[in-house]
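Here is subunit A:
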Amino acid sequence: MANKRYAYYSGCSLEGTAVEYDKSVRLIFDALGVDYIEPEDWSCCGSTPAHTIDHVFAAALAARNLSIIEKMGLDTVAVPCPACLMAFKKAQYFMEKDETFKEKVNELLDEKYNCGVYAKSTLQVLYEDVGLDEITKRVTHVIPDMKVAPYYGCITNRPPKLAQFDDPENPISMDKILSAIGIEVCDFAFKVECCGAAFGVPKKDMVNRLSAKVISMAIEAGANCIAVACPLCQQNLDLRQEQINKTTGSNFNIPVLYFTQIMGLAYGYSPKELGLDKLIVSADNFVHSRLTKEQHELLKQEQEKGKKKEVKKQETQEEENP
Partner candidate 1 sequence: MTELGFLKKENLVEFLKELATKSVVYVPVADDDVVAFKLFQENSTICLDRPANIPPKTVIFPQYETLLTFTFSKKEEQPDKIDVKIQEKMDFKDTVIFAARPCDAKGFTVYDRVYKDSDIPDPYYVGRREKTVIIGFSCPNVSPGCFCTAVGSTPSDKEGSDILMTEVSGGFVLEPVTEKGKAVIQSKFIEDGSKYLEEAQKKQEDVKNKVKNPFKKAGKPQISQEKFNDDSFWELALSKCLSCGACTFLCPTCYCFNITDENKIWEAERLRSWDACMFPHFTLEASGHNPRPTKFHRFKNRVGHKFLYYPEKYNGVLACCGCGRCIRYCPVSVDISKVVDELSDTNSENKTLTSNGGEA
Partner candidate 2 sequence: MRVGVFICHCGNNIAGTVDVKAVAEAIRKIPGVAYATTYMYTCSEPGQDEIKQAIKDHNLNRIVVAACSPRMHELTFRKTVEKAGLNRYYFEMANIREHISWIGEDKEANTKKAIDVVKMAVAKVMQDRPLYSSSFRINKRVLVIGGGVAGMQAALDCADGGLEVVLVEKSPSIGGMMSRLDKTFPTIDCSICILGPKMVDVAQHDKIKLYAYSEIDEIKGYVGNYQIKIRKKATYVDWTKCTGCGACMEKCPSRNAYDYFNFGVAPTKAINIPFPQAIPKKAKIDPNYCRHFTKGKCGVCAKICPTKAINYEMQDEIVTEEVGAIIVATGYSLLDLEKLPEYGGGRYPDVISGIQYERLLNASGPTAGHILRPSDHIEPKTIVFVSCAGSRDKSIGIPYCSNFCCMYIAKQAILTKDHIPDSQSYVFYMDIRSPGKGYDEFTRRAQEDYGVKYIRGRVSRIYPKGKKMVVKGVDTLLGSQVEIEADLVVLGTAVLSNPDAAHLAEKLHISYDTFGFYVESHPKLRPVETNTSGVFLAGACQGPKDIPASVGQGSAAASKVLALFSKDMLESDPAVAKVDINKCIGCLKCVRTCPFQAIKDKELRDGRIVADVIETVCAGCGVCTSTCPCGAIQLQHFTDNQLLAEVNALCLA
């Protein structure tokens, strides 16, 4: 782990709407000693707009980036955005499998891609390469009230033949990571349900309905916060929450954080550093209730004592806690 160097491909979303995802991933990587370097002159990954038109073209867009990374002498690229991830994995899969496809793709490229780079999601890098023990070790803060529904989205680990990571129907990697940093994780049945994704523009109603379902299932599971790993999911659940409330008559008010932001909180980073200010549904209550480990330890001891003197102190506590 120590000497492995990753290429880090943030992708276009993380330059714009999801800049806080980028910020928090970099902070976490730094905190955990993940050695990464951003390739120069990276370009579009070739996701949705391209691959709905032409598969060779889409693969070429992906391969262009992979080729740059290959030339850097690296064999693994860490990718936070699932859409980029799948674009890379798909290009890799079909170019490896099909010589003629590879030739066609390479024809479009200035620098031929020799299929030597494997894409891993940020989640996978943290879960498999860094490991839960390291993740736990770095924890400085506790967020006692947070109950999180881990929402992976539809393509973080699907389709399995491309993703090759975690259970496609009932993934657990994010659950495990969040548990490892001391967060209570709810048993959430909608981990991989669709949020509506890019249909936010053409079919707003549908997206609202689907996202509403995800949120309501999270709440039903007892969550007061949703953790995500995808810029689009985040956008649909957070940005559209008000819209959802209006169109479906619901009254949701649940913060939707990138799992890396939650990790950042546990690692003691400030809300500003983590870009929490960009959230539509505020997560301030968690920031406020956040305690250092020491504080939390003290509090626990207090509570222990408190329990012993429970009967005596009951009244006073009620007064103090309006």
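If you want to know what made the cut, all candidates are chains of the complex that A comes from, given by their letters.
By our rule, contacts are C-beta pairs under 8 Å (C-beta built on N, C-alpha and C of every residue); 3 or more make two chains touch, one makes a residue touch a chain; residues count from 1.
Source: prediction; values computed, not measured.
A.B. asks: Subunit A is shown by itself; which of 1 or 2 touches it in the complex?
C.D. replies: Considering all copies, subunit A is touched by candidate 2.
A.B. asks: Quick one: which bits of subunit A touch candidate 2 in the complex? Just the residue numbers, please.
C.D. replies: Listed in rising order, the residues are 167-170, 189-190, 193, 217, 220.
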